[in-house]
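All protein chains but one are shown in place.
This part shows chain A:
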Amino acid sequence: MLKVEQLHVGYGSLEVLHGISFDVPEGAIVAILGSNGAGKTTLMRALSGLIPIKSGKIDFAGKAVGRLVAEKRLREGLALVPEGRDLFGSLTVRENLLMGAYTRRSRTEIEQDIERILERFPRLKTRLQAHAASLSGGEGQMLAIGRALMSHPRLLLLDEPSHGLAPIIVETVFEVIEQLNREEGLTIVLVEQNAHQALEVAHTAYILQSGSIVLNGEATTLTANSAVQELYMGG
């Protein structure tokens, strides 16, 4: 569904991603693991169109989207849950959800989707009129995911969903990710530092190191890999 080939991305003269290639089959959860500064967020921004790519190809659902602006990619069904959630803090939870549907027009459909998302995240229902800035980390992550779902994505890009969350909440977030994939058939690409959690839900994974992919394979294989264990899972 998503095919990335020889992707080079950078800021000015500084190149961050040095020719990355990977494949995301429809219905899969693909994890891209890497430590701080490996280029994870840069990759997510390049995929969602927030920064331009230098060279390479991004094909989504058979269409070259690598040169499209963020809005067009969103309309194609490529939605981002940004790192650190990036909520609209002074808007309410409900308004944040509405912002996720900004490219859509049908009022009734949008209201139905809000209902659907609140069913999935009952916690948000009790906080509907609260300002997003007042949410706890876990609620915020649910809202960030809910907001992305409001755009009717076919593929969800998750930038470090575990970022800044307590371990118990991280588990809940990953359960949600797994559910979205299993119940709604949503294809998911997630970049993570928390390799342990990510490999538990992912089908396949890629290891990103200093802007290059150094290893890839089935999640179970990588979990067993001693080098991966040592580097990303604390031995």
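In the analysis below, a contact is a pair of C-beta atoms (placed from the backbone, for glycine too) under 8 Å apart; a residue touches a chain by one contact, two chains touch by 3 or more; residues count from 1.
Definition applied: contacts and distances are computed from a predicted model.
Please identify the absent chain by the protein name in its UniProt record; candidates are "Transketolase", "Branched-chain amino acid ABC transporter permease", "Putative tricarboxylic transport membrane protein" or "Ion-translocating oxidoreductase complex subunit E".
In UniProt, the chain excluded from the picture bears the name "Branched-chain amino acid ABC transporter permease".
If the hidden chain were put back, which of A:L87, A:I117 or A:I207 would touch it?
The single option touching the absent chain is A:L87.
Taking the entire complex into account, which one of A:S13, A:N36 or A:Q129 touches the absent chain?
Touching the chain that is not displayed is residue A:Q129.
Could I get the residues of chain A that touch the absent chain, sorted low to high?
So the residues of chain A touching the missing chain come out as 48-50, 70-71, 74-75, 80, 82, 86-91, 94-95, 98-100, 102-103, 123, 125-130, 134, 136, 138-139, 147, 151, 166, 168-169, 172.
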